[in-house]
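Could you have a look at this structure, given as structure tokens, before my questions?
With one protein chain removed, the remaining protein chains of the complex are shown where they sit.
Presenting subunit A:
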Amino acid sequence: MAGAVSALFLLDIKGRVLVWRDYRGDVSALQAERFFTKLLDKEGDAEVHSPVVYDDAGVTYMFIQHNNVFILTAARQNCNAASILLFLHRVVDVFKHYFEELEEESLRDNFVVVYELLDEMMDFGYPQYTEAKILSEFIKTDAYRMEVSQRPPMAVTNAVSWRSEGIRYKKNEVFLDVVESVNILVNSNGQIVRSDVVGALKMRTYLSGMPECKLGLNDRVLLEAQGRATKGKAIDLDDIKFHQCVRLARFENDRTISFIPPDGSFDLMTYRLSTQVKPLIWVEAQIEKHSRSRIELMVKARSQFKERSTATNVEIEVPVPSDATNPNIRTSMGSAAYAPERDAMVWKVKSFPGGKEYMCRAEFSLPSITAEEGAPEKKAPIRVKFEIPYFTVSGIQVRYLKIIEKSGYQALPWVRYITMAGEYELRLI
């Protein structure tokens, strides 16, 4: 059941090895490079290929891509694929924390630290430690690091592995953003095929010492268990995922969300609601294609939320044929433009109050000649982006956030709510 990877490679966009760390001495960089470049050659695009590939020599390669860098592991054992792929993403996060951005250049510029990190994050092919913030306490990039040798921070092996002791702030503050993304898929008949809401409680903590936090939500299960009259709205959360700082056993017992937070920003929890949501912004498009001459678009967008809320930064992307030219666009609100690189017309409305309807008409020319047996047109859906501040679809509310630290300071929690479009797709007829 056990399984470790044999080596970790950082490759450039062509699949050539930039840096690699051999953990078990049973794979070769050359073989990996050959295998991977061949894979890239064949597919042309790594996107196409599943992230787990087996070569005939008994080696499994798992990889992800970030900017112009591939992060690849080679393994000979039956290792935990989910764990390793997730680990690769964490490696990216750690590098990003260190070098601002992970790309070929930054790897070259910091190869010494890269080796150090690879040594600390994984041992003998087993993931060990990926808390960037704590790692940077004892692996530093400074050119002039002090000669005094550092010790491993307590946190590395502590039960509280995400926070170091002795943090001090003059002003103790917590910012809590409740961000809900609405994912929706509407099929060409105008039916909602799928809709859900993915919420995240994003925290930024600036707290001294080792604060004990307790978060109260209007969670129906909790409120009912406490026998409280649910004044206001209580909500059902389908699936809750917590940052590792939250005591899961405690939550399982009495639904209390208690934790010692990491320092700085992190996602405290995410949740999902699969209740049917009414599309907050409904878009209809009529497309008339006058064969081989022009195409006419009439797009209607309607906001279906209360008038006191306002959607901002609304962006509606309507696909147009890739060979369209000469756009002629008029809108009743906002501005629209042809974005040939996306094969789409993008209509932007800065501010879109609830209960309103706006229109956009457009006309494009089409070439009179087309390929006889042309490949079928890519059928992209209409995609919508927006943000609605001070509003959540789920009705989730933070009832309290208690912060107790032994020094007894008062901390100020700030809470904000915002709803935004996630994967918001409406298929065209």
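Please note the rule applied: a residue touches a chain if its C-beta (ideal position, glycine included) is under 8 Å from a C-beta of that chain, and two chains touch if they have at least 3 such contacts; residues count from 1.
FYI, contacts and distances are computed from a predicted model.
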Protein that the absent chain corresponds to, by UniProt name, given "Beta-adaptin-like protein", "Ribosome biogenesis protein WDR12 homolog", "Stress-activated map kinase-interacting protein 1" or "DNA-directed RNA polymerase RpoA/D/Rpb3-type domain-containing protein": "Beta-adaptin-like protein"
Options A:His89, A:Arg308 or A:Arg330, residue touching the unrepresented chain: A:His89
Residue of A:Asp41, A:Glu224, A:Asp238 or A:Glu288 in touch with the missing chain, whole complex considered: A:Asp238
Touching residues on subunit A - with respect to the absent chain: 1-4, 17-19, 22-26, 28-31, 47-52, 54, 57-60, 62, 64, 75-83, 85-89, 98-100, 105-106, 108-113, 115-116, 119, 123-124, 126-130, 138, 141, 143, 145, 147, 149-152, 156-157, 159, 161, 185, 187-189, 193-194, 196, 198, 238-244, 246-249, 251-252, 267, 269-270, 272, 274, 375-376, 378-381, 383, 423, 425, 427
